[in-house]
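Removed: one protein chain of the complex. Kept in place: all other protein chains.
Chain nomenclature is as follows: A, B and C, assigned in order of appearance, with residue numbering initiated at 1 for each chain independently.
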Amino acid sequence: MAMTGVLRPGHAQLRVLNLEDGVRHYRDIMGLTEMTRDAQGRVYLKCREEVDHHSIILREADSAGLDFIGFKVLDEATLERLERDLQAYGVETSRLPAGEMLETGTRVRFKVPSGHQFELYAQKTQVGNGCGTLNPTPWNPAATHGMAPLRFDHALLYGPNLAEVHKLFVEVLGFNLVERVLNPEGTANLIVFLSCSIKSHDIAFAEYPEPGKLHHCSFLMESWEDVLRAGDIMSMHKVPVDIGPTRHGVTRGRTIYAWDPSGNRFETFKEDRQPYPDQEPLTWSFEALGEGGGLDYIQRKLHETFLTVLT
Amino acid sequence: MAMTGVLRPGHAQLRVLNLEDGVRHYRDIMGLTEMTRDAQGRVYLKCREEVDHHSIILREADSAGLDFIGFKVLDEATLERLERDLQAYGVETSRLPAGEMLETGTRVRFKVPSGHQFELYAQKTQVGNGCGTLNPTPWNPAATHGMAPLRFDHALLYGPNLAEVHKLFVEVLGFNLVERVLNPEGTANLIVFLSCSIKSHDIAFAEYPEPGKLHHCSFLMESWEDVLRAGDIMSMHKVPVDIGPTRHGVTRGRTIYAWDPSGNRFETFKEDRQPYPDQEPLTWSFEALGEGGGLDYIQRKLHETFLTVLT
Amino acid sequence: MAMTGVLRPGHAQLRVLNLEDGVRHYRDIMGLTEMTRDAQGRVYLKCREEVDHHSIILREADSAGLDFIGFKVLDEATLERLERDLQAYGVETSRLPAGEMLETGTRVRFKVPSGHQFELYAQKTQVGNGCGTLNPTPWNPAATHGMAPLRFDHALLYGPNLAEVHKLFVEVLGFNLVERVLNPEGTANLIVFLSCSIKSHDIAFAEYPEPGKLHHCSFLMESWEDVLRAGDIMSMHKVPVDIGPTRHGVTRGRTIYAWDPSGNRFETFKEDRQPYPDQEPLTWSFEALGEGGGLDYIQRKLHETFLTVLT
Partner (left out) sequence: MAMTGVLRPGHAQLRVLNLEDGVRHYRDIMGLTEMTRDAQGRVYLKCREEVDHHSIILREADSAGLDFIGFKVLDEATLERLERDLQAYGVETSRLPAGEMLETGTRVRFKVPSGHQFELYAQKTQVGNGCGTLNPTPWNPAATHGMAPLRFDHALLYGPNLAEVHKLFVEVLGFNLVERVLNPEGTANLIVFLSCSIKSHDIAFAEYPEPGKLHHCSFLMESWEDVLRAGDIMSMHKVPVDIGPTRHGVTRGRTIYAWDPSGNRFETFKEDRQPYPDQEPLTWSFEALGEGGGLDYIQRKLHETFLTVLT
């Protein structure tokens, strides 16, 4: 098989300080579709090109941040194999029963040394993107509203023990390193961009003393035009913007960083690279993250929020 | 591992009636870079975002068409495994020694029931895209000329025994079916779009009585703007255009089909889908290929050349 | 004054065979806003960036086509001057009272030798584009639906006596010739593109034996992305498409031609030229209209509908 093991980040559960404010942001301003709510009060949303039932789950809580990210794996056999592999590697795993998350099968939950919770799952109801599977339309006008992201694309997470997390994702979960930023001393990685496909990252981690922190969840846009359009919509709704529109040097993506009403950073992102695992990783010196345009290729500066503002 | 087995179509060897006319087309008009020529007189070219040494090889011959397509596989172990799997499946294979194609390792050659030659290889010199791997630039101005395609993306091939070819690519080589067009009777597939990644196709085949025919080689463009710009350049150089610019319903790609000086069709193509193997294939009825916009979503017609003009 | 005299085509009254089908097309599919209906049953619509009350008026009739086009002029003094100038030139004029067309001042009506009715007016209620005039938003999400054209841009009209019409528009109304297509013999103009601004045309005329015919009304799109998006929407609604998406050689515009439910051709159009009146007109030979890419720069062919299908 060519695409095997872990397929993609399939969902992220975000903590928001006020549920209805969060729903207004992700549904009405960003343009995700609200799919359902569960008995815990969690709200499930999906992006317009996603075929699975949901990708973003909002949970009201006293502090903002990320509860967990779930990776869709190819099938049940893969799920069982990866569960065994994690355990063999020394990672403690637990199972959440099918249905604990609505429309979703059994999930294998584990914590990585950066303090983040992940889960693997093989099954989620496929509701389609509204275009049909017989003689489909190219896109679904009814689902195209707000900023209209295509997909939940990736997340960047901050926490300790980056080298261990990196090793686990490569050796157990089959990700490969696409790009990396070195620490100021040049002695170790500060940020790693890891892919399980030909995207420039399906997940990224940065070294940080406090565990379990979220830097941003990223949403894939259709074009650079749509990145600006998303920025216009942010401005119309007074969504606070952090950086952009600009090009990232790292990943070459085109981007805006902004914050949801709870302070969770999100990204509207367009990329055109197709990095393959046979390709040498790209390396950025710490200085180049700022002055070299790694973060902001046009402005060539290290926006101070990038290394400090997290949830 | 998440990306395993076959990674991508890595090269295609095309027959051209006049070598220098072919070079002028692919190098000067399309904007590929001529990398080298070998003792047989073959010309090796690469696209601007490709890291490997070459992707298109031109060979002068009395008839136009495709000699073979080569797929890059993950590593030598994969190459050996797939060679054994092919043989176990009943496919005859042979080995071409490293260096027979310049800058390229051992290739495992085999013929599929549609009459097309393929090869697998694990090694090709990586010359890079000219952006460097330490603090890279986002793109390489020196390599951005002519139509400036990013990559050789896929090919569509016509020949007999589609069902057998389809089965071989899925069961042995690990591809998955992303989309398909049914025959007029609705009893079997007429065209299958097969992926070994999250592209909508890495290779496609159509049922056709004559074996080993080429419909087109496709080149990935950066944007819909660049598809039109490519069309402008075709027109400036009187490159004969077949279809487009338009949107394909199948794959949702944005496209122009045109012909090189030998009559080999090529495509300038932009797509934004990310189909995954856990997703149900999309099906098109034969009627919908034309009237349903499968071929030309805007014009909703079956251009007669599509099913008949091949090399 | 720098912009003086005639400012722009401000409205076109179209005959449609079924009013509600027409409204569905222009309002629901194209995305104009229905502003009002009058006692005659006419429906008034506007495009999203237009500040004036309306630009397209639909009237139900037994035959499709164009009733008239109205040009907005700078002010009342200009209206009176141009009325006198027309009369002095030998053109018969009449006045329609303010309010005969809702929200519109007095109109000076006249017929040109091609058999088309035109009118000049200096006053129409300015309702704005919904962005406000104090600290405005850059665009109005509430008005951005369907194909979302920015403006009614121009029309191409077919009729006899092209040279006389050309002369009248230049000498009396102050238009200038931007481009022209010669007749097959090269002895006279076949089509003239006339501007009263720095658009490549505010009105165009083609020589044709039958008077008063409409070739198309054109709507300005924001980008080439939006031209394709308009094409997608046409296809979704089975709007019959004539030509495109492609680039016109003439005007360099990017275009789709299609038909409304009554058979009136319309265009979704994006242009980036700024031709000034001090610039030499561009000339196209008749052969170049087809093979030279004047009509369809990518396909380099004269689509037969272009010279024959009119309302």
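One rule holds in what follows: contacts are C-beta pairs under 8 Å (C-beta built on N, C-alpha and C of every residue); 3 or more make two chains touch, one makes a residue touch a chain.
These numbers were taken from a predicted model, which means no experiment stands behind them.
In the complete complex, the residue from C:G41, C:G99, C:P138 or C:P184 that touches the missing chain is C:P138. Within the complete assembly, residues 224-225, 228, 231-232, 234-235, 238, 241, 244-247, 254, 256, 293, 297-300 of subunit A touch the chain that is not shown. In the full complex, the hidden chain is touched by subunit B at residues 137-139, 141, 223, 225, 232-233, 236. Think of the hidden chain as still there; on subunit C it touches residues 1-8, 49, 51, 72, 74-75, 126, 133-139, 150-151, 173-176, 195-199, 222-224, 247, 249, 252, 272-274, 276-285, 288, 292, 294, 297.
Going forward, only the chains that are shown with their structure count from here on.
Our note on geometry: subunit B versus subunit C, Cα centroid distance of 43 Å, whole angstroms. Those residues of subunit B in touch with two or more other chains are numbered 224, 247, 297.
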